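The other protein chains are all here in position, but one chain of the complex has been omitted.
Chain naming follows the written order as A, B and C, and within any one chain the residues start at number 1.
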Amino acid sequence: MSLTEESHAPAELPEAEAFTLIDADGNAVPVQQRRGYELPDLDMLKELYRRMVIARRWETQVTALTRQGRLSTYPSARGQEASEIGTVMAMQETDWLFPTYRDSIAVGTRGVVTAELLSGFRGNWHCGWDPNEHRIAPQATPLATQILHAVGLATAAKLKGDPIATVAFIGDGATSEGDAHEGFNFAGVWQAPTVFIIQNNQFAISVPIAKQTRARMLADKAVGYGIPGYHVDGNDVAAVYAVVSEALERARGGGGPTIIECLTYRIDPHTNSDDPSRYRDAADVEAWKTRDPVTRLEHYLKSEGALDDELRQSIEDESERIAAAMRDAMNQEPALDPMELFEHVYNEPRASLVEQRDALKAELDDANAHVHTHTHTHVEKRNS
Amino acid sequence: MSLTEESHAPAELPEAEAFTLIDADGNAVPVQQRRGYELPDLDMLKELYRRMVIARRWETQVTALTRQGRLSTYPSARGQEASEIGTVMAMQETDWLFPTYRDSIAVGTRGVVTAELLSGFRGNWHCGWDPNEHRIAPQATPLATQILHAVGLATAAKLKGDPIATVAFIGDGATSEGDAHEGFNFAGVWQAPTVFIIQNNQFAISVPIAKQTRARMLADKAVGYGIPGYHVDGNDVAAVYAVVSEALERARGGGGPTIIECLTYRIDPHTNSDDPSRYRDAADVEAWKTRDPVTRLEHYLKSEGALDDELRQSIEDESERIAAAMRDAMNQEPALDPMELFEHVYNEPRASLVEQRDALKAELDDANAHVHTHTHTHVEKRNS
Amino acid sequence: MAETAAPSSETRSEAPEKAAKPLTMAAALNSAMRDALTEDPNVVIFGEDVGQLGGVFRVTSGLMNDFGEDRVWDSPLAESGIIGTAIGMAMYGLRPVVEMQFDAFSYPAFEQIVSHVAKMRNRTRGRVSLPIVIRIPTSGGIGGVEHHSDSSEAYWTHTPGLTVVTPSNPADAYSMLREAIASDDPVIFLEPKSHYWVKQSAEPAGTPLPMNKAAVVREGTDVTLISYGPTVAVALTTAELAADEGLSIEVIDLRSLSPFDDETVGASVRKTSRAAVIHEAAQFGGYGAEVAARVTEREFFSLAAPVLRITGADIPFPPPLLEKYYLPHPERILTALSTWEWDA
Partner (left out) sequence: MAETAAPSSETRSEAPEKAAKPLTMAAALNSAMRDALTEDPNVVIFGEDVGQLGGVFRVTSGLMNDFGEDRVWDSPLAESGIIGTAIGMAMYGLRPVVEMQFDAFSYPAFEQIVSHVAKMRNRTRGRVSLPIVIRIPTSGGIGGVEHHSDSSEAYWTHTPGLTVVTPSNPADAYSMLREAIASDDPVIFLEPKSHYWVKQSAEPAGTPLPMNKAAVVREGTDVTLISYGPTVAVALTTAELAADEGLSIEVIDLRSLSPFDDETVGASVRKTSRAAVIHEAAQFGGYGAEVAARVTEREFFSLAAPVLRITGADIPFPPPLLEKYYLPHPERILTALSTWEWDA
């Protein structure tokens, strides 16, 4: 087998209009506007709703705890729940996820528990979960770098004949990085089973999308890689779920990568320490709130008679329980062992690291022994 | 003034068929196939012909000298003369050129004399000419890096209100680099007056274009940047000249950047030390020779009665004279002063570099003084 | 992710009028850019979030508003692109001052910096200079999450063609940034991010020391402590503690990492006959190795003991909750000094 084929893809422009199945008012769009996609069935929609409600409640709690100083920092995905949850719910267990710092709720939805999930943002070890257990890479901070990892892992699976796909999240701002290009391009050339989810939340910290690209939309980038590109209403979880599901199936079936731009909006500040009043109008935020992913699905489910008060209450109760458990988890001080700093740098033990570890150990032992005295009293200038 | 506008460009796919004005047989294509472009007038076509003949003769000579070991290495553009010369002849004196190692004949056509032009390939100082005098940046080796420089200079000119444009050459392989993406993207966002000439000579050393991109063609990349993209027959100097001229005018007039893919073929090895028999069929090379840029223009000019034997002979004589002068220039040993190695690293003098320079000076003086004796005789182990 | 230790909002919007009395290092840097923009129309500032927001540390706060978007603007999010276009601008006579948001986010620009910024003047035989200032908020100490606390100085100082400087206080921040912007050589300007909001009322006394000179910031007779950027404060505290014990420490603030001020350091070491260097970066191949090697080369016979290095361990910068175990601190330095055989 060779990874590359002589044939090139035909060029096609993505549809300009963001694809929607359930509109901002919670109405399903007419069948002829569905571009051949089916609405997810009601059970799935209920599940998507449940997950989004839980995610939002959980994240609201995290943000509150961050304000109280219990986390070092936290980048919230509020407003982006449809893109986050719609994507990961379309994945199979054997697929791999490559998230960014923004995508904690996607990681949580895939089953990583709070204590492990928030390890890094609490200021503890960067990646708190076992990537192999969950098939979730550590959340990437160096922008766009993770999409290459996703392409590499997908290619390895392809070479081994495993029918899995990888999903890489990437922000609108990060698409300007060289690695975004290299990731899309390698995926195209190697026909890697990778689905790229560009979450266009319209800001890179303070910088609006108009300063990131002159293109009509980010999905247009797909053309330059011979990859199918889609522009999706990223606040419509039904549309996200449908398009991502299709792309993942295509990928697992040997049909190569897909670029999906989810048009959405970051409702919260970039992180807790950001001050969006410096760069955007509160009115814009309000306008986007009318397109809220959770509310719109709630409307739809209600109009379909699929969400009665009882179910709604039970989901809310569940969310509260999860938020409370989450608060408890964060109230437990993480176990910290400074000696562990030296443990994971290499597989092969290194004498010099052992020396440095022992020096720290001695320092700490010494400090313990001399609590309340200055450890430096033994510095004596005997000569000179 | 702000560099970026809120409005985004409309998306349009470049025409698939490479644009040609004078076909491989030397016939002008019918007017209705000219997409609104005019054939360059006969005087210009004769000048383009003259420059291509000279360039090819000159480069043939360089290659011969390289084989004799008079140059460290030389990457020839044989077969690509139409792209190289058509591009630079469309430039104005005040425009800036950002060439790669491949583009020596473009640099020479802009007026840099052989001794300066070949300085680096001879193994002497990397850039032999004064970039400010010729408005030509040093030939770039780190692939794709130069297009960012071109965008930066163009943006500076735009900020200062100077109506100039910059031209950046880039190879097909180099379009895979992150910097290619960043260059195209910054140019789009800042509407920089830069014309990107992608010389798709179908190989990056040994790697064919099919392994660089899955896209239909490289010009398709333009879509992702909201930049006009063109696919041009890079062996037709008339088409190259026409399309580049238009793009440069647009750029100088504030209309922003353009990506032009010139479809051509590298007839010679990658450099003198490459062995193309390891990766491509000689038959392919022969097939591409039938699309030769010089021969086709010669046919056309003859058919138009614009190139008689006398003119042809005079151009050939001129080429021979230039080749001979070139040979002479290469026969002169370059003046080398090792002390100069320390002169240009910084504007501000550095004590440590002066120390190092003086140490080299002492070493060389010492070596001169002790010619035929070993300089190390003064190492005496007096103790220990 | 980028703003772990952003200042309080009052401090943020403060864009002081004059340089004479800078209160914080952020304010001093802001003044320096403001004055440079005012005096030289060729100075431009661009990078990620440096315009509208004023940078994630608010160091460029107010500049876009006051000088307009053709002097100060937000670029696309791509570091190689920022440096690459700055090169082209510098070739056309501009003097770009660009920001890399954190050390680790300068790495995508490594090729442009090492292969072009550092080498352009040399490869063109002095014909093309690149007066570019690359500002980088450097080092740890603010509890930054992963990738936000690197100290990258060893990468830059090993690269011929670059000038690398780092201020440790507001007065130096102002004068050194002015000098860096005025320099025709490209300058890597490392700003210790843990110091942005430390107020310092000290006014610059008289003519500021040139950017390429080290400063003796505390005189002493027994030991020379060589520090720079964020470790100057640590060295000064150490000296204070040591004084109580009768150990007289001379503290040097290198200010310029490349070039290295052999004269000032050498004079001190010849006086004290003992030296130690302190930095946050990993020890192996760190900047301290150069300091130790060159001080030893030049002053071997004055040295009563080997030059010590008190630095970060040879591990990636730790998570916030563990950084205190990593960062050099006065007790650790004093303990290290005590390992010398003082009566040898």
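Note that in this section contacts are C-beta pairs under 8 Å (C-beta built on N, C-alpha and C of every residue); 3 or more make two chains touch, one makes a residue touch a chain.
Model, not experiment: these values are computed from the prediction.
Note that the absent chain touches A, B, C when the full complex is taken as a whole. Considering B:T258, B:T271 or B:S319, the position touching the chain not shown turns out to be B:T271 (whole complex). From the options B:F19, B:W58, B:F121 or B:Y225, the residue with contact to the unseen chain in the full assembly is B:F121. The hidden chain makes contact, of the residues C:I45, C:V59 or C:V114, with C:V114.
Touch with the hidden chain on the side of subunit A covers residues 1-4, 125-127, 130-132, 137-138, 142, 145, 147-157, 159-160, 166, 178-179, 182-183, 185-186, 189, 340, 343-348, 350-352. By the touch criterion stated above, the residues of subunit C touching the omitted chain are 80, 104, 107-108, 110-111, 114-115, 118-119, 122-123, 146-147, 154-155, 157-161, 258, 260, 281-282, 284-290, 292-294, 296-297, 300-301, 305-309, 313-316, 344. The missing chain lies against subunit B, touching residues 72-73, 75, 101, 120-126, 141-143, 173-174, 176-179, 204-207, 211-213, 270-271, 273-275, 278-279, 334, 336, 338, 341-342, 345, 350, 352-353, 356-357, 360, 363-364, 366-367, 374-384.
Convention: only the chains that are shown with their structure count from here on.
Using CA-based centroids throughout, the chain positioned farthest away from subunit B is A.
Centre-to-centre separation between subunit B and subunit C, using Cα means, comes to 39 Å. Spacing of subunit A relative to subunit C, judged by their CA centroids, is 34 angstrom. With centres taken as mean Cα positions, subunit B sits 43 Å from subunit A.
In subunit B, the residues that reach two or more other chains under the touch definition are 4, 178-179, 182, 185, 189.
Touching of two or more other chains is recorded for residues 75-76, 78, 80-81, 108 of subunit C.
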